[in-house]
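Have a look at this one.
Note that one protein chain of the assembly has been removed; the remaining protein chains are unaltered in position.
All chains are identified by letter, namely A, B, C and D, in their written order; residue positions are counted from 1 within each chain.
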Amino acid sequence: MRSSPHIVFINGHLFVCCAGFFVQYSKTTKTPSLSRRVTVTVKQPAKGLNIRVFQQHTGQSNFSLDLDLQLPNTGVTALFGPSGSGKTTLLRCIAGLEKSVKGSTNHISLNGELWQSHDFWLASHKRPVGYVFQDANLFPHLTAQDNLRFSIQRADKTQPAIHYDDVVELLNIASILTQYPGQLSGGERQRVAMARALLIQPKILLMDEPLAALDDALKQDILPYLERLCHRAKIPILYVSHSLDEVIRLADYMVVLEKGRVLEEGNTQRLISTLGTSFARYQDASMVVSGTVVEQNTEWGLSWLGFENQTIAFKQGKEAIGDSVRLRIQSRDISVSLSKHEDSSILNRLTVVIDDMEKDNKDPSMVMVRLLAGNTPLLAKITALSAHSLKLEKGQTLVAQIKSVAVLS
Amino acid sequence: MRSSPHIVFINGHLFVCCAGFFVQYSKTTKTPSLSRRVTVTVKQPAKGLNIRVFQQHTGQSNFSLDLDLQLPNTGVTALFGPSGSGKTTLLRCIAGLEKSVKGSTNHISLNGELWQSHDFWLASHKRPVGYVFQDANLFPHLTAQDNLRFSIQRADKTQPAIHYDDVVELLNIASILTQYPGQLSGGERQRVAMARALLIQPKILLMDEPLAALDDALKQDILPYLERLCHRAKIPILYVSHSLDEVIRLADYMVVLEKGRVLEEGNTQRLISTLGTSFARYQDASMVVSGTVVEQNTEWGLSWLGFENQTIAFKQGKEAIGDSVRLRIQSRDISVSLSKHEDSSILNRLTVVIDDMEKDNKDPSMVMVRLLAGNTPLLAKITALSAHSLKLEKGQTLVAQIKSVAVLS
Amino acid sequence: SNISPRTLNLAVASNFIIPATQLVEAFEKETGHKVRLSYGSSGKLFAQIKNRAPYDVFLSADLEKPEALIEEQLASADSLVIYARGQLVLWSRQAGDSESLKESLLKANRIAIANPKLAPYGKAAEETLVNLSVWEQVKKKLVQGESIGQTYQFVFSGNADTGLVAYSQILARPFNGKIVNIPDTLHDTIDQGGVILSNSENIELAKDFMAFLMRSDTQSKIQQFGYANTPIKPADDTY
Amino acid sequence: MQLSAADIEAIWLTLKLASLVTVLLIILCTPIAWWLARTQSWLKGPINAVVAMPLVLPPTVLGFYLLLFLGPEGPMGQLLAYFNIGSLPFSFSGLVVASMLYSLPFVVQPLQNAFIAIGERPLEAAATLRSSPWNRFIYVVLPLAKTGYISAAVLGFAHTVGEFGVVLMIGGNIPKETKVISVQIYDHVEALEYGQAHTLSLLMVIFSFVVLAFLYSIQRRQKRQASAGGLL
Partner (left out) sequence: MQLSAADIEAIWLTLKLASLVTVLLIILCTPIAWWLARTQSWLKGPINAVVAMPLVLPPTVLGFYLLLFLGPEGPMGQLLAYFNIGSLPFSFSGLVVASMLYSLPFVVQPLQNAFIAIGERPLEAAATLRSSPWNRFIYVVLPLAKTGYISAAVLGFAHTVGEFGVVLMIGGNIPKETKVISVQIYDHVEALEYGQAHTLSLLMVIFSFVVLAFLYSIQRRQKRQASAGGLL
């Protein structure tokens, strides 16, 4: 893969957040990238979250977690993988809730601060994590309010970046604060748990499917807040999710686990855009286009993103002209045509070149077409029949019609 | 609303399932329908699940559940609503897990069999329900296997429609059967809980967000099975879900709760297609097109559905020519153009007439356009700018371009 | 006396509780000193004394235990006195007037005695039954109290219709039924011995108390509580 | 170490008494503890206190009152006589009744706490799986309350073995009938037969240790499962 501008840009974006080099080591994809590649040894913990664990549960289970990860120290890192793949176990290791297996050369450090090595163990309560448990795990003897108070009283007062009122309002829990956990609904419990984890003012947030019990509307409210919060507070988030949509939306970096091993790992965009990765099984591959806002029209509620001499219209938000914006475009939303059709309701018609085409193994009726708009890659999922009848081939110039677009940040 | 053919068709479909009249009473939408409308009184329990409950929790909470529902006795009925709206409480009432509030005229019956009235109470264990709890709620002292065995030993042997091996295979739990619940991951627990509820051979299945903890791929496997299972066993399912997608996919009938009251209720299609309903807040409105398979092409992996003299291509499945099929088409997947473009990758181009247009209150950049392909309504979500520049207006004939299509059954 | 008041610690066998409290009151009035009374079964008190319980004087229910203490040099030999001699009676709750002792015993449904192993009254009761040649007949009807106090309770509560109890007990409370005196000839005397303990820090006061105890006016008071005449000193040949 | 025939009789009697009392108490206390664990009634506090009452009186005194209560002139004694049931004092049955009364709180308490700890959730799951209240109790409550039952059995058994004041009073120290080992040891001590007392005590301690260590090893195995399979 070339060191194409969009990657530069994404990394550039990451550089800004990190205020330092983003150390990245991808075992599986082996893609060189602009970021300084460091082969990390145990003795030399790098910036970000360094994890090397080997973990086995006692008892029947023949599951073992065995991985070596260097995760960015900013933004959201998604942990993705099927049920039982070890996501929760990994979070527990990081939080110091799983005991080390004897003789293992486990190593965990955050920003050079050692938490765990073969001869060192920082107790759970000394690790500055905020942990949202998969099952909320509120204190049953305390009301929701007192659960939060428990956290506030023990919070790191030196960096109070997260404010009580904000959190309560955002998570919409003001009316249930007097209730005991047993009197709360599943989603209410999860929201209180999230508030509790935030109010400890953590240096890293570990979230185990915090939104799974919430409805879409609430998710839509909470997700952007979480993003902003962590961005502002400069705390990285490790986010377990089953929803690829959520992952794409939230995560800059992602790790795919399967049976306790890392299946893929890397920048979310790059991972998802790589044809033939494990994501073939998930419907909605998508790509990110980065650029600056070049035009706005308040009457129609639209903004236009300019990138590589083309523009894409998207729903106007808070961005202003000149702002950098990232847009997510799902492969299912892109259709191609040989000519531009002015009489269609599809506003976005980009001139693109076919970079690659691949059949979907699982679904022979579809092909994934990799398009380049300048240097920006896009993925289009179209029927094999269309690809055939339009006689698509590599290098061909086409019009990509983009129906809808999601703004990422 | 006219008693348009598609409604007839859908109701027809329901008639087939019910082997009787589908009694339906919609408080909020007040849409007359072809189905016989019955104003149900307490003394006269109808076919299907009849519920009238008033329920208050003891203690601080000022939440109360107050509703009167007549639900179909076949197919999937979705309970939809924001966190804390009373979905779990309703399921618990049906299962007999919540005590009646004194003096209330509660009434619950299934297919004429009385479960609860002001002077009668059928104990929980005598109600033939299968209950999947929101938090799995496995017996902690039993292995996964023994949890299932607990259920099998108490199952209704007169209608053993659900087979152990099928369930275990489908839910992919064979490898974890020897483990205790405390040794299972969140998703594994939920799957065992589902198996347990199925193996009791229930007459109605109550499922409280059973798939929330599962990844997409697993959901894709489990959902169709559930559908088929319940269809075959002729047991109705009451299904709590936060995901509109899941609801649309699964549910024939849906009930939207808010703050313990029924906000909307009715046939899923009709509810969702009604412009301006509470679904404005949810992104993905969609419609169903029913018809028969008229053509198949195995080379391209496509089938064509014929309805009202038009065809729609969709991914080939197990259906054969002549089969009745329902397709779901999301509003975001439909674009409109003034003419047919043969050089586009979009295969489906239907001739339609604009029936109605409505601005989206929440998103002024978009309009929802209601199209009629013959008598079949479709929803297209397009930018207001496009609607303006194409000078769309009611009654106009257009081409609806449909990018992708999901097969429902 | 002008000496500052001191406290004398008395260890007293349970059966002597009633007289002890009254005697002590008199002694305190007379001397201006204080007396602290500790009760217990003789066996318990013995075990405690062996482990240096802070008692000055031990008033046992028998003679063996004081003698054993002397042997182990835990008590002074020359202080040994028999301060009281117990009297055994038959208490029958529903006996007719004319019945003899033997008849009453044979007619009884249940006979309460003190445990012969533990209490001297029990031992005396056993000897009586043997000497009356009814032992074999009544053996099955016996219930044993740990102390003479418990024996009394068995009869008092009506659970035993007959019992061999202390005469002092009969005098202490109003009672139902009939009392028959058991002649001394049917059993060994129930001699209750007292000693001054070696590790006493109040030897002088203890001696004063022993003298007081054996004074004839005190002794006659003791008799009023239901005890028999006692010799001033045990016979020298007891050891 | 020579045991007299009387000693052996006493041992045998003690085992019989303690086992019987433990079994009966477990059966009797289960509904009491269950009621106490679940009820919302205001009677709960008072009844809980009543259950603990036998504890606060010295055993011999309790025995005395029991004698009065069960005796031919006592209310219970007259009731029993009315129904022609043999009198309880000075009989093995009397010992059983008295021991049960005295050990009651030690059995009720652990059971009650165990029942409380189970909570409603597993019972609800069982109810939706066609498990009747009785069936739920057998297959869900009992296994989940295993730790509590073991505690209850241990405390009840041990306490009955060592119990003595009440037994002495109500039993009347009749060989083969009511002379249990605790009374036997007591007699040895009181009679200054310290050697025999030591022997018997040692035997009793060793025996009890073995019994209890066995009971606890069951509990330990159970605990491992419970912690692993802890309520979600």
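The working rule: a contact is a pair of C-beta atoms (placed from the backbone, for glycine too) under 8 Å apart; a residue touches a chain by one contact, two chains touch by 3 or more.
Given the structure is predicted, the values throughout are model-derived calculations rather than measurements.
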{"item": "Residue among A:T89, A:Q183, A:N348 or A:S386 touching the omitted chain", "value": "A:Q183"}
{"item": "Contacting the left-out chain in the complete assembly, out of A:A95, A:M194, A:L271 or A:I312", "value": "A:A95"}
{"item": "Contact footprint on chain D, counting only the chain that is left out", "value": "40, 44-46, 48-50, 52-53, 55-62, 64-65, 105-106, 109-110, 112-114, 116-117, 119-121, 147-148, 151, 154-155, 158-159, 161-165, 182-183, 185-186, 189, 197, 201, 204-205, 208-209, 212-213, 215-217, 219-220, 223-224, 226-227, 230-232"}
{"item": "Residues belonging to chain A that touch the chain removed from view", "value": "95-97, 123-131, 133, 135-142, 150-151, 154-156, 180-183, 189, 196-197, 200"}
{"item": "Residue ranges of chain C at the interface with the undisplayed chain", "value": "9, 11, 14-15, 17-18, 21, 36-40, 44, 47-48, 50-55, 147, 149, 152-153, 156, 169, 172-173"}
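One rule holds in what follows: only the chains that are shown with their structure count from here on.
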{"item": "Selected pair, greater C-beta contact count between C-D and B-D", "value": "B-D"}
{"item": "Length of the line joining the C-alpha centres of chain B and chain D, rounded to whole Å", "value": "57"}
{"item": "Averaged-CA centre spacing for the pair chain B and chain A, given as whole angstrom", "value": "30"}
{"item": "Where chain A touches two or more other chains, by residue", "value": "59, 135"}
{"item": "Chain D, residues touching no fewer than two other chains", "value": "228, 232"}
